[in-house]
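All protein chains but one are shown in place.
Up next is subunit A:
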Amino acid sequence: MTTSGRLAMLALADARFPGGGHVHSGGLEEATHRGVVTRPEELREFLFGRLHGTGELAAVFAAAATHSAAGGAGRQYWLRFDAELDARTPSPAQRDASRAQGRGTARAGRVAWPSSALDELLAATARPHHATVLGVLLGGSGNGTPRDAAAVAAYLALSGSASAAVRLLGLDPFAANAAVTELGPELDRVAERAADTVGDDPADLPAPSAPALDLLAEAHQRHHREEVRLFAS
């Protein structure tokens, strides 16, 4: 991995990256309202589900996007890629949350790592999915590998929810942080598996899912209309 690749990877995974991630809890806010997550042990369980549902899907598509961006994929490819990720994200609320973060990450990433690959993607869709943008930034001038992209995407699926748990429940931040880092070996395996699928046609990429997270995302949006939620997802 080149030096710039490592820095791009770290910057994209940093909670301070200004791509709009801090307003998304990944279903954690809804889970706290239902009393499903109240303690660090439950947060750990929740994060395990995040990693193998949303996280793994994001890892697969981020890795594939890195590979395709480096290979000079064009508009038609990105449209198909986008549709395939949509098809694997059954909750409209989650699709919207992913596109909102994709757009925010592209806005910030365009300044940090401009590339023709990113322009090509944004010409195909102005609001790409989050995982796609992460992959294209790293596959473009971010100089990262598919595995880096997969790891960043999987990590962000955890860190956002963990940070939301601290803000919503006042959880001990050390415990919340440890709940994330304990998943390290698990996250490595997810990233490795994701990197193994690059080069497959988008239609043939894996489709991991977590129906409970889909339902939480939908419930979150419904409740926001009634009693207001702090987070956008």
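The working rule: a residue touches a chain if its C-beta (ideal position, glycine included) is under 8 Å from a C-beta of that chain, and two chains touch if they have at least 3 such contacts; residues count from 1.
Here is the rule we use: contacts and distances are computed from a predicted model.
When the listed names "sn-glycerol-3-phosphate ABC transporter ATP-binding protein UgpC", "Urease accessory protein UreG", "Ion-translocating oxidoreductase complex subunit D" or "Succinate dehydrogenase subunit C" are checked against UniProt, the chain not shown comes out as "Urease accessory protein UreG". Only one of the listed residues, A:Met9, A:Ala59 or A:Ala100, touches the absent chain: A:Ala100. For subunit A, the residues touching the chain absent from view are 16-25, 100, 103-104, 107-108, 164, 167-168, 224, 228-232.
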